[in-house]
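Could you have a look at this structure, given as C-alpha cells, before my questions?
The other protein chains are all here in position, but one chain of the complex has been omitted.
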Amino acid sequence: MITNDKQNTLIWLGLAISAIVPLILPNHITVLTYIWVMIILALTWDMLGGQTGYTSFGNILFFGVGMYVCAVVQRDMFSSGLDRFERVSEVVVSLNASEYFISLAVGTFSGAIVAVILAVILGSGILGMRGHYFAICTLGLGHAAAEIASGIDYIGAGSGMVAPLYPSELLIGKEVFYYYAFLLVAVATFFLFRKIYRSQFGLALNAIRDNENKAESMGIHTTQYKIAGWTISAFFLAIAGAGVGNVIGFIDPVEIAFSGPTFGVWMIVMAILGGKGTIWGPVLGAVILYSAKETFWTYLLGWDKVALGLLILIVVVYFPKGIIGYFKDRKQLSNSILSQKGDS
Amino acid sequence: MITYIKILITSPEFLAQLIINGLLVGAIFALIAYGLALIWGVMDIINFAQGELVIFGGYLTYTLFYQFGIHPVLTIPIVAVLLYLFGLLVYKTVINRLLGEKDIFITILATFGLAILMQQLMQAIFGPDVVTANPELGMLFLFDGALIISNIQLVSFVIAVFVAIVLFVLMKYSRMGQAIRATAQNPRASRILGINIEKVYANTFAINAALCGIGGSLVVMVWTIHPFIGLVYTFRSFMIVILAGLGNFMGIIFAGMGISSLENVTGFIIGAEFQAAVIFCLLVIILVTRSIKARKKRQYIQ
Partner (left out) sequence: MELLNVKSVAKSYGGVIANHDVSLKVPKGKIVGIIGPNGSGKTTLFNSIVGHHPIDSGEIHFNGKEISSLTIPKIARLGMLRTFQQTHIYGKMTCVQNMQISSNIDADWKRVFNPFSKEVDEMVDELLSFVGLYKKRFLLAGDLSFGQQKLLEFAMALMKKPKILLLDEPTAGVNPTLINGLIDRLRQVNEEKGITLLVIEHNMRVIMNLAEHIYCLANGTMLADGKPEEIQNDQRVIDAYLGN
C-alpha cells in the first residue's frame, strides 16, 4: 500500500503532533491518554485475534493482573508497619517523588512478569486445542479473575484498592506524565509488533490462521507460537493495566481491573473495526472508536452502551474485515485481475 | 475451607442435600445446554449469546409477574412463545448471514456481539440490580427435616423434565423434528429430498431460544438474575455440551445434573461467590485432560 518510507514519515509526523497536543488541548489530556491505552489494547488483542485467528475473550485477565500487581507493589514497597488488613480499600499511600516513580517502575515490571508467567501456564493448557475451544475457555477468564480478586482481602476484596497519590510537588502534572508515558509505550508496542509481523514469527502466526492443519502437518510447533504470541500480548497488556490503575486512581475488581463489558469488549471491537490482522487496523479502530465513544456518550445518555453493543454486532456481522481489510481486498482484487491479464 | 469439608464428611445428609439440590436444578441447565447442542449440531453455530437468551426469558417472567400479576409458573408458556418469536427475529437478522461461513470466528464474534447488545439493552431497560420472581411455594421437609427441598426447585425440576419429554417426542415424531435431524446429518441430501433448509434452520434456532426462555423463567424463580450473569450460563452450557458430546441427549442430562451438583458442593467448600471461577477451572481441566489423552492416541479434538 504505502511504502515503508512514506509510512515512517507519516508516523514521525503523527508523533510530532501527538507530542505537542497536550499543550494545545490541556482539557482533553485524559481522553487522549486513553486513546494511547486503547491502541495498546487493540494491538495486543489483534496479535492472537487477528494475526493468528484465535479470538480471545479473556485478555482482560492480563490487564487486571498488571493493574493489581503494580498497585500492591506501589503500596507495600516503601510503606512500613501499616496495618494493611483493615479496610484495604481505604489505605491511601503517600510517596515522595523518587519513591513514587521507583515503585511505579518496579510495579509495572513485576506486573508484566506475573502476566507473562500466567500466559505461559494458561496457554500451555488451553492453546493446545483448536481456536473455538480456546475462545470458549477465555470467555470465563475475566469473570473468574474478577471473582477471585473480589475474594482476596489483601488486595481489597470487593472494594478494591486505591492507587498511591501522585507527588504533587512536581512540575509535570499527573495527567501530562501519564500521557507521555502511554504514548511511549504505545509507540514501542507498535514498532515491536510491526517488526514481529514482518518476521518469520509473524508469517507462522498467519499460517496458523490460514490453515492450522497444514501448518501442523508441515511440522511447525504451532502451540509454541500461539503461546509466545499470547505471552507477548500479556506483557504489554499488564503494562497498560498498571498505568491505567494509576490514572484512574482506584482499582475495582469488577468495574475496572477485569471489566469485560468495557475494556474487555472494546479491545475486540476496535481491532475488528479498524481491520484485524493488520498493523494499522487496530490503531485506526482504537482512535475512531474511542473518539466516537467520547463524543457521543453525552448525546445518548445511558443508551450509549446499547449503541456500542449494536455497533459491535453491526461491525462483526457486516464489516468483519474492517476498514483496512476493505481497502486491502480491493487492492488484491485489482492485483489478481492485472496479473491474470498477463497470462496466456 | 477445611472446616467446610469436615462438615460434609461428618454430616453426610448435608452432602446429600447439596447433591439433590444440584440434581434438581441441573435439569434446567441440561435444557439450556441441549438447545446449545442443537444449534451447534444442526447449523454449526456456536452461540455465545445463549446465556443472554436465558436471562432475557427470566426478565420477561419477572415483568409478567410484577407488572401483570401472572403467576411465574404460568408465564412459562408465554415466555416460550415470545422467545421463539425473538429467536426467529434474531435468525433472520443475524444468524442467517453467518451460515456457511467457513471462518468459525465470525459466528463466534457475531453471537458475542449479540450477547453484548442484549446485556446492555437489559441493563438499560431493567436496571443493573439483581432481581428474582420467587412465587414462595414453601419447603418440603423429608426424613425428619434432614433433607429440605424448596418446592419451587421441585416444581422447576418437574417442568424441566416435562419440557425435555415434549422436546424428545417432538424431535423423534414430528415432521419438523425429523427434518431437523435429517438436516443435521446431511444438509445436502435433505435439500435434494425437498426439505426446506431455511425453515429448518430458523426453527432450530427459534426452538433453542424458546428453550432458553423456559430455562430463564425457571432460573428467575429459583434464584436471582442480573443483566451480566448470562455469561455464567453460556459458559456452563458449553461445559455440559463439551463433557457430554454433541449428539448425546441422555449424556447432556446427566452432565447437566452432575455439573450442577458438583458446583453446589464445591461452592459450599470454597464459597458461592467463586461460582464462575470454579466452573472455569473445571472446564479447563476437562479440556486439557482430554487434549493430553487424545495426543497420546494420535487423535485430535475436533
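Order as written gives the chain letters A and B; numbering starts at 1 within each chain.
Operating definition for what follows: a contact is a pair of C-beta atoms (placed from the backbone, for glycine too) under 8 Å apart; a residue touches a chain by one contact, two chains touch by 3 or more.
As the structure is a computational prediction, the values presented were derived from the model and not from experiment.
Across A:F201, A:W280, A:W303 or A:F327, the single residue that touches the chain missing here is A:F201. Residues of subunit A that touch the chain left out of the display are 195-196, 198-201, 203-204, 206-207, 210-211, 213-222, 332, 335-336, 339, 342.
Everything that follows uses one rule, which is that only the chains that are shown with their structure count from here on.
The mean-CA centres of subunit A and subunit B are about 32 angstrom from one another, to the nearest whole unit. Only residues 53, 55, 57, 122, 125-126, 128-133, 135-137, 139-141, 143-145, 147-148, 150-151, 260-261, 265, 268, 272, 302-303, 305-306, 308-310, 312-313, 315-318, 320 of subunit A touch subunit B when the two sit together in their complex.
Those residues of subunit B whose C-beta lies close enough to touch subunit A in the complex are 46, 48, 94, 97-98, 103-106, 108-110, 112-114, 116-121, 123-124, 228, 231-232, 234-235, 238, 242, 271, 273-277, 279-281, 283-284, 287-288, 291, 295, 301-302.
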